[in-house]
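Missing here is one protein chain; the remaining ones are kept as they sit in the complex.
Here is subunit A:
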Amino acid sequence: MSGVNWTALVVLTALFLLVTVMGFMATRWRRPTSMESLDEWGLGGRSFGTWITWFLLGGDLYTAYTFVAVPAAMFATGAVAGFFAVPYTIVLYPIIFVFMARLWSVSHRHGYVTPADFVKGRYGSRELSLAVALTGFLATMPYIALQLVGIQAVLEVVGLGGGSNIIAKDAPLFIAFALLAAYTYSSGLRAPAVIAFVKDTLIYLVIIVAIIYLPTKVGGWDSIFGAAEQKMTTVNEATGKPTGAFIPGSTQMWAYATLGLGSALALFMYPHSITASLSASGRNVIRRNAAILPAYSFVLGLLALLGWVAIAAGTKPIGLDGKPNAQLVIPQLFEDMFPSWFAGIAFAAIAIGALVPAAIMSIAAANTFTRNIYREWLKPDASPQQEAKVSKLVSLVVKAFALVFVLLLDKQNAINFQLLGGIWILQTFPSIVFGLYTRFFHRWALLAGWAVGMVYGTWSAYNVVNPVTGAHFGGSLANIPGIAQMGYIAMTAFVINLVIAGVLSAVLNAMKVSNGHDETIKGDYFADAGDPRVEKLDVGPHETTASP
């Protein structure tokens, strides 16, 4: 690769400027009387209908990093590491259909902005709420950093970011993120909601064109699958094993299934997924979206296949430092195969695809910090105006941190932390989701299960060693104790978490240890728009032994 692809760069820049203007204008869209509260700044006034939510959630969940990493995994090691994204994003929707409407309802009634708010209200436990908040915050940080990696991959293929001067090298990325930070600060969740329209339209356009046009250039699907099968079955000299999996073999079934299910259970525990869901205008908006969001899963599946198209096309993803980097495979494929102007559109789709989730993630992380750390532990009497102000500032800090993280540290660190984040976030599932249905689970038991799951998951991931480089955190699969099969570490940790939470709950309930004050009532879980919001509903004593 040499020089800058000017045509592509001009198209990319033009589209980027377009969404920047839209981001700043978004503050006038569905203008609220005041932006000075978390409900307005951080949740868009909880007013988004079915289609806006569809764009927003689609833009939020299917991130630039996903678009870069999933085909990269298909290209490098095949179906188990890459194509699991398809069953993952299919089973996701029946799962959220079941519990998300309840979370929406109870959050609507009690003004909850984050999952930790709900945990606090349901169990009256500051400690459990803090555990959920910290986990969410920590898991989101590397995810934001990885959105930068997505933009970087595009810029690198366009030919920017060369040279040894660190300022010149990273200036484009820096400018992009500064603009993002500025309009997120002023427009809040309305900015990504508006930009998501552009992002999703571009993504659909690019993928559909790519999936129709590219196979004709490389000899059709037969030769694509032939090339992929050949590459995956070839023995890798470094490890002495096949390069990857064309389809999961008999020893990889558990890995494929647990990766899919574990990721699906985890995704809606991330604060940014919950933020986008709570911004919906009614409980049924979420349910309708569970039926129509799979359109994105279909596109993600096609995109995954582009990793194999790149194998047939003989794409050589070489970074500006001259080393092979699988993460560059999709931008490189577009650069090689498309006319420059369309490559520019494709690059813009990926780069803008990074902005939407990065904005929502930083808003969600900021909301979590404000509600569950600042207001809960530092300034209990904070007014809504102060909350909004702190949140806006934290959203800037979070993005600055992500930028520093990616620019100064090896980006492998971000990828490692993201892997850990997925394992960690799943450990908050019992506290959040089971709490929506039952008070059988005891707050201390949930906290203990969470702690053990976190420690086991981290330890287990640390022990996965990359056979070639010898580095720790070499992957997300480890032996499942008792089954002698490889499986997703997050799921193993989750099962251990569940067993501990279940057994300890039974013990603590039998000992009649208080399970905290529950400020919710059963009807709250079925509330819908139009039902009154309550700050605190006095329903008399709700002290508590288990009531399933």
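Convention: a contact is a pair of C-beta atoms (placed from the backbone, for glycine too) under 8 Å apart; a residue touches a chain by one contact, two chains touch by 3 or more; residues count from 1.
We take it that contacts and distances are computed from a predicted model.
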Chain left out of the displayed complex - its UniProt protein name, from "Molybdopterin dinucleotide binding domain protein", "Membrane protein", "Cation acetate symporter" or "glycine dehydrogenase (aminomethyl-transferring)" | "Membrane protein"
Only one of A:Phe225, A:Phe401 or A:Phe440 touches the unshown chain, namely A:Phe225
Checked against the full complex, the residue among A:Ala79, A:Ala210, A:Val406 or A:Ala461 that touches the missing chain is A:Ala79
Residue touching the undisplayed chain, where the options are A:Met22, A:Ile90, A:Leu179 or A:Leu205 | A:Ile90
Absent-chain interface as seen on subunit A, which is shown | 48-53, 79, 83, 86-87, 90-91, 93-95, 97-98, 109, 220-222, 224-225, 246-250, 252-253, 256-257, 260-261, 280-285, 287-288, 290-292, 294-295, 297-298, 301, 305, 521-532, 539
